[in-house]
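Take a look at this one; I'll ask things after.
In this view, the complex is presented without one of its protein chains, the others remaining in place.
Each chain carries a letter (A, B and C) given by its place in the written order, and its residues are counted from 1.
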Amino acid sequence: MTYRPKNTKERILHRLKIAQGHLKKVSQMVEDDIYCIDILHQSQAVRRAIEEIDNLILETHLKGCVSEAISKGKKDEAIAEVMNVFKKSN
Amino acid sequence: MTYRPKNTKERILHRLKIAQGHLKKVSQMVEDDIYCIDILHQSQAVRRAIEEIDNLILETHLKGCVSEAISKGKKDEAIAEVMNVFKKSN
Amino acid sequence: MTYRPKNTKERILHRLKIAQGHLKKVSQMVEDDIYCIDILHQSQAVRRAIEEIDNLILETHLKGCVSEAISKGKKDEAIAEVMNVFKKSN
Partner (left out) sequence: MTYRPKNTKERILHRLKIAQGHLKKVSQMVEDDIYCIDILHQSQAVRRAIEEIDNLILETHLKGCVSEAISKGKKDEAIAEVMNVFKKSN
């Protein structure tokens, strides 16, 4: 149930590494008493980056696990899970 | 222009450290081929945690820099900056 | 391509009618110079109501059109459309 093409997995891991670096930079900015608004812009950029990673994971999930579940006639649980993620992300 | 009470700063740094740990866990989950939906829930929790940190930074900013700017009759730029953050965060 | 169970359609139309009434109330509140914060709470409630309607439409779409497309081996376009909606809604 965890099909992820190797290069997508690597892409996700690479982006997560970058997001971690940027989140660390937010801490450094707070530590250095940088102007709040500049910190907020950096922090919002991190959130958007994680959001894009989440979209990539979700798309892979729809193309893999969800498509497989639907083909096997087991769509209800798979769709309920996706809707649950979707609602939380709004 | 960067008034932040010492304990608020420490609270923000503490929460950012926790968020960094949780984001690292997302990477580990991807590395370990954990089920996508479980990764997404963890990742969404990280985003919400950063969002709450941002709210704390913004509140501090409104009580400090923005209030000061308004008292000095310089409200326009301060409010434009806040609205800019607000619009991006929607 | 537009499968929607009759009672879901009726539920969606009913909720949309309510949302329209609440949005009209926002106009009335602005007209009557009600306190901005109270207007914003009413307006945010309207947005959340529309968001819930959208979730219902999306769920129906996943269970109907998307499942059908996947069963027919035509998943790519169907998933791209859903991801497009999802990204805009973030």
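Here are a few things to note about the model shown:
Following the convention adopted for this analysis, contacts are C-beta pairs under 8 Å (C-beta built on N, C-alpha and C of every residue); 3 or more make two chains touch, one makes a residue touch a chain.
Computed from a predicted model, the values in this text were never measured in an experiment.
Taking every chain of the complex into account, the absent chain touches B, C. Considering the full assembly, B:58 is the residue among B:12, B:36 or B:58 that touches the omitted chain. Listed here are the subunit C residues that touch the chain not shown: 1-2, 4, 9, 12-13, 16-17, 19-20, 23-24, 26-27, 30-31, 33-37, 39-41, 43-44, 46-47, 50-51, 53-54, 57-58, 60-61, 64-65, 81-82, 84-85, 88-89.
Along subunit B, the points of touch with the absent chain fall at residues 51, 55, 58-59, 62-63, 66-67, 70-71, 75-76, 79, 82-83, 86-87, 89-90.
Just so we're on the same page, only the chains that are shown with their structure count from here on.
Taking the mean of each chain's C-alpha atoms, the chain closest to the overall C-alpha centroid is A.
Centre-to-centre separation between subunit A and subunit B, using Cα means, comes to 17 Å.
Annotation for subunit A: residues 51, 58, 82, 89 touch two or more other chains.
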